[in-house]
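Heads up, this is only part of the complex; the chains shown haven't been moved.
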Amino acid sequence: MSEEKRKTAISWVETEGILVRGYRMEELIGRISWAEAVYLILKGELPPKPISRMLEAILVSVIDHGVGPPSTVSAVTAANTGASVSAAVAAGLLAINSRHGGAVEDCMGVLQDCVCTQDRDGIGAAEAAERAIAEHRARQRRIPGYGHRVHRVDPRTARLFELSEELKIAGKYVHQAREMERALLSLTGKPLPINADGAIAALLCELDFPKEVANGIFMIARVPGLVAHVSEEHARGRPMRTVDPNAYEYDGPPPRRLTKVDEKETDEE
Amino acid sequence: MSEEKRKTAISWVETEGILVRGYRMEELIGRISWAEAVYLILKGELPPKPISRMLEAILVSVIDHGVGPPSTVSAVTAANTGASVSAAVAAGLLAINSRHGGAVEDCMGVLQDCVCTQDRDGIGAAEAAERAIAEHRARQRRIPGYGHRVHRVDPRTARLFELSEELKIAGKYVHQAREMERALLSLTGKPLPINADGAIAALLCELDFPKEVANGIFMIARVPGLVAHVSEEHARGRPMRTVDPNAYEYDGPPPRRLTKVDEKETDEE
Amino acid sequence: MSEEKRKTAISWVETEGILVRGYRMEELIGRISWAEAVYLILKGELPPKPISRMLEAILVSVIDHGVGPPSTVSAVTAANTGASVSAAVAAGLLAINSRHGGAVEDCMGVLQDCVCTQDRDGIGAAEAAERAIAEHRARQRRIPGYGHRVHRVDPRTARLFELSEELKIAGKYVHQAREMERALLSLTGKPLPINADGAIAALLCELDFPKEVANGIFMIARVPGLVAHVSEEHARGRPMRTVDPNAYEYDGPPPRRLTKVDEKETDEE
């Protein structure tokens, strides 16, 4: 079977070296941050500093969310039966789909549509939000990225948005996301605050990522959490136990504060 | 079936907030780097700056290695059939095992054994290396982490070790790794330079990671590369093509240099 | 979090026994065939004999298709890196999607639509086929289940259809599938014979399976082939080889015929 050559623009490996999006790997090591490397591999260019700092904050915010998410349950269930770290983490990723992690992609779609509608119809963010809510209601759907199973107010949202203001990243998508929150409250009468998925959706729009990569970014950020839970299950889990996210007790370090010396040096500038 | 509660020390989620190893998530966002977050979730404490910078460099060095590695082949093969991003990346992770990625763990084991032997038998690194090589030969095995299928000299090794000197991370494990390289050359007569797996093995030992987590760190670092290849296959791959790592052409940016402005601010200190 | 109980109609396990769709497991063992068990677990009732024999033939026809299919490539690639049998087979399944295996589901959809159109508009199978082809062309799509990358004429099709005649299973869907083949030839001028996916699609419609379960049946049938290839790779594969489906030689038994004594007793009635 003759096959024409497929082209790749990501990276290239030869006897003499490794190119990543045109840069020599040995030049990148130790000189760019992880968030810059992630942005480079996904989008093909190195980002401006505020963007890489925003992306790094997003990744940190997703790194783990306790024993409850389906991806953690699936990874720990596999680990408990004796799966290797890679097989157990793979089982975890298989539970990251439209309904878990997927709210980021869906919310990006809603926000992008609203911003398009603003431009096309010459309306404001508030009206665009109301129209989107009406359309979702007509199809008996909820606006993704608002409300949370566990948190009344998602503690990650305010911090992510605050940072986006500091870094001057916040623009029309963050504005639209907030107008949506207001519209949901006024139209439904009950508070449906932006959750972390919604906040990240708005910020990834500001960072000009396509929505199709949202689940990919979610996975990039969550794998360390899955590795940690799988390692812990290998170390502490009773064989063939039923994995029940509601039957856990926390015995990690008690609540503690970040001291000045823990913080990133770049933060002090 | 009554189940006693399993304990977790990683993170805890309640209505009011999220604790990660005791820290409130909203305090971590934007204040710690990704490498600090990874270290924290895996080891339970925030690392000193040099350690987080070394870990970040390691993660960047692993982020991608072209279209050839089995994990990329497996991910792209699944993506080509229509797998979702998460299913295709999971297929990629399932090809990270003892033989792909696993050299890091195996090499960590060899280096740790050598350092133990040094202490126990009062011998030097050179002699410990020779013993290890003799034992491996007796079992007809190669020392993991030396030589490379593609690279004559792995370009990542020198840069990683250089950085470890700058950061004052290099210690007895890096020393042992280099003595092993010398012993392999003198005993086999052919150059078997330390590859990136071997260099990372030595450095993860210096960072006091247990060898069981090596594949986990490899996966944390490689997932962005897998996401990029899967996205590219979704965008550019002809349906039901045979995925052949030798039938690719590179059409990314031509070789280019990192300019001063691209570099991390922390690097200029 | 209080959860209402989810209901399951598939099976039930208690201290005293196992119920499968209401039947006691110990009563099923040795008394029903595998195809009957598969039909029972998927559809809730035991099938008439001709249906279970047709289903068994379908499963046998899918059991393997050489080293070339993406699912085999993905499974063997993972196995070569040291993946366990279950992890490698899982990697294989992750390459069974809309484009591999998925033609069965898509073709079932086309045939069901054609049969609906026949009833609704009072037209014949030939006209329904022509309309479907025209619609697919307008969207620049091919009719799934016709033509094959490797086989000029798929050897499984004639045998499956022959058997469906013997068992009196062939009805309006097999008829529609054949009319589609004729229409494709007359409209395109080139032969696009029904492949095994298309034949199985027609037969699963005759057996009244919903199209959503087509990929499930494909996997049920293909797992033994994947297990065989993974076991062979574990036994014979050189570590870290590049898995190339075009770089294989066959060294199994030479072509041989099924003797009378090999055949199923039920076949002789």
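Things to note:
Just so it is clear, A, B and C label the chains in written order, and each chain counts residues from 1 on its own.
Criterion: contacts are C-beta pairs under 8 Å (C-beta built on N, C-alpha and C of every residue); 3 or more make two chains touch, one makes a residue touch a chain.
Just so it is clear, the structure is predicted and the values come from calculations on it, not from any experiment.
All protein chains share one sequence; of the complete assembly in this entry, 3 are displayed, while the total copy number is 4.
Methods note: only the chains that are shown with their structure count from here on.
Per-chain CA centroids place subunit A at a distance of 23 Å from subunit B.
If you average the Cα atoms of subunit A and of subunit C, the two centres end up 37 Å apart. Inter-chain centre distance (subunit B to subunit C, centres taken as mean C-alpha positions): 40 Å. Shown for subunit C are the residues in touch with two or more other chains, namely 83, 87, 90, 149, 246. Considering their complex, residues 1, 83-84, 86-87, 90, 149, 246 of subunit C touch subunit A.
Chain contact summary for the complex, subunit B toward subunit A: residues 1, 3, 5-38, 41-42, 44, 46, 49, 53, 56-57, 59-61, 63-68, 84-87, 89-91, 93-94, 96-97, 101, 150-152, 155-156, 158-160, 163, 166, 212-213, 215-217, 219-220, 223-225, 227-232, 234, 236-238, 241-242, 244, 247-258, 262-267, 269. Residues 68, 70-71, 73-74, 77-78, 80-83, 87-88, 90-91, 94-102, 149, 239-240, 242-246 of subunit B are the ones that touch subunit C when the two sit in their complex.
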